[in-house]
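A single protein chain has been removed from this complex, and every other one stays in its place.
For chain A:
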Amino acid sequence: MGNCCSDDAGGRTAVGGTAASQANSRDAPNDAVGCFFRSRGYHGFFSEIELSLSASDLLDRDMFSKSDPMVVIYEKGRDGGLTELGRTEVVLNSAHPTWITKHNITYHFEVVQTLVFHVYDVDTQFHNIEVKILKLDEQQFLGEATCVLSQIMTKSDRSVSVDLVSREGPGRSNRPRNHGKIIVHAEECVSSKTTTEMVLRCSDLEYKDLFSRSDPFLVISKVVESGIKIPLCKTEVIKNELKPTWKPLYLNVQQVGSRDNPLVIECFNCNSNGKHDLIGKVQKSLADLEKLHSSGQGENLFSPTSVGHDYHNKVLKSQLFVDKIAVGVQHTFLDYLAGGFELNFMVAIDFTASNGNPRLPDSLHYIDPSGRQNAYQRAILEVGEVLQFYDYDKRFPAWGFGARPIDGPVSHCFNLNGSSHYCEVEGIQGIMMAYASALLNVSLAGPTLFGPVISHAALIASQSLATGGRKYFVLLIVTDGVVTDLQETKDALVKASDLPLSILIIGVGGADFKEMEILDADKGERLESSTGRVASRDIVQFVPLRDVQSGEVSVVQALLAELPSQFLTYMRTRDIKPSV
């Protein structure tokens, strides 16, 4: 924690808790906060999900009674391999079982998580054996079902019903046999939404600085079983003050563990050299802090001092007060999905001449007859296959830029489907087909302008607002080179930052993309337009697509991982609620 304070502006701000994304949304981009969230798994990016299972109309495999079903849950990897996540208990004699065992699974927004369910009839002779050690090949197979986790999460009731199929193959019987259905219900663990807001104050702090009063700040840590302290959040530094009141702190119940978990609250004097002196500390659980608040009394800080080999605590005159403590529920990304919000996917593809003649194999646009995807196809697929589940009609606007359509001048925003009236195509396959046919129908030109496609996406986003749509838009731009209209692009982005829109830019090919990083506010200053307007939030993510080795985390996933927090920043700053 200490060396966080070495840089002046960033280091003195408050870190941690759950409201930070709100508090910092319009402040200068704070790398420390970003790292902090990433290292701790801020639940804007992922969330704990509890799966419950039930089934109907299962096959009867037992002679005189109904089946005794059990489900094995697998997650399917990118290579198609199955990893077992868990097993339910065996329900006796039921064709419509509801299993009690719940399974926790971590939902990742940026990954397509395919779940596979195998239902078995467990014979009576095995009923005394732990389900975990049952040999599955000795059980009778009742059927299997596959679904994608994001499919469940985007349903308003968070349930999907999937038909069970046999894996015997079509050869065995010509008529499809009814194997029943499995119903999968997913629930976000409630603790992740509950946050506690606290206002803390200290009195009579000791002087630690030589010539001035102390510069105090608080660090709140939880104590885990091994006695190690894990810092959860820290307050801002208040300069030259012996009776400071800090800004509200937000703690998540999931971070804390439980209301009765001990928390160590330490008060430090901030030193610019990074060696902060401990002024004093207290150890209290959230429940204790609530009592402290209701009594209105202060708790004396103590300071651990060592006398010889003994440690003992010296009680100080300084006291800690809880001015406010309130428990609230913060809406998560998944709440918004359940409330009917959707992410609408849009694509813009670079058709500038620098890609090379699409008929030649060294072109970035070369479509390999063997089916091997080119970089553009890979980028569209990787992003599209994740985002399609969040777009209900799966009709995606698709544009090209930097090319000359058959009989016209160079266009910086033309419909990929060749139509002059509408820009939408059906499904990810529709994008791929429109892309391939556009390659035959346009001649590549230049320069590389982003302004027109961004303005166009912004127009769609603002029209959606006009009709009261519960939509957030994601524009994917795939490009091989650096923008020519940097200032116009910035102008368009600054305007778009006030709209429900995020922009992902994927760079393909070997060009030097250094200039593109300017657009990504994570890596530089906030975007400024030519008129002096500044982007009100970060809406651009840029990443160069390099060859991804198998097994490596795809750069595209890292790109997508930021979308939920951009979505939440937009919704929360406007106080838009997930339900009608």
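Assume a contact is a pair of C-beta atoms (placed from the backbone, for glycine too) under 8 Å apart; a residue touches a chain by one contact, two chains touch by 3 or more; residues count from 1.
Heads up, the rule we're going with is that contacts and distances are computed from a predicted model.
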item	value
Hidden chain of the complex, named as in its UniProt record, picked from "C2 domain-containing protein", "2-oxoisovalerate dehydrogenase subunit beta, mitochondrial", "SKP1-like protein" or "Translation initiation factor eIF2B subunit epsilon"	"C2 domain-containing protein"
Touching the absent chain when the full complex is considered, from A:68, A:188 or A:488	A:488
Contact with the hidden chain (one of A:125, A:226, A:273 or A:420)	A:420
Residue, one of A:285, A:352, A:455 or A:566, that touches the chain absent here	A:455
Touching residues on chain A - with respect to the absent chain	9, 26-28, 238-239, 340, 392, 411-415, 420-424, 449, 451-452, 455-456, 458-460, 462-470, 488, 491-492, 495, 497-499, 526, 528-537, 573-577, 580
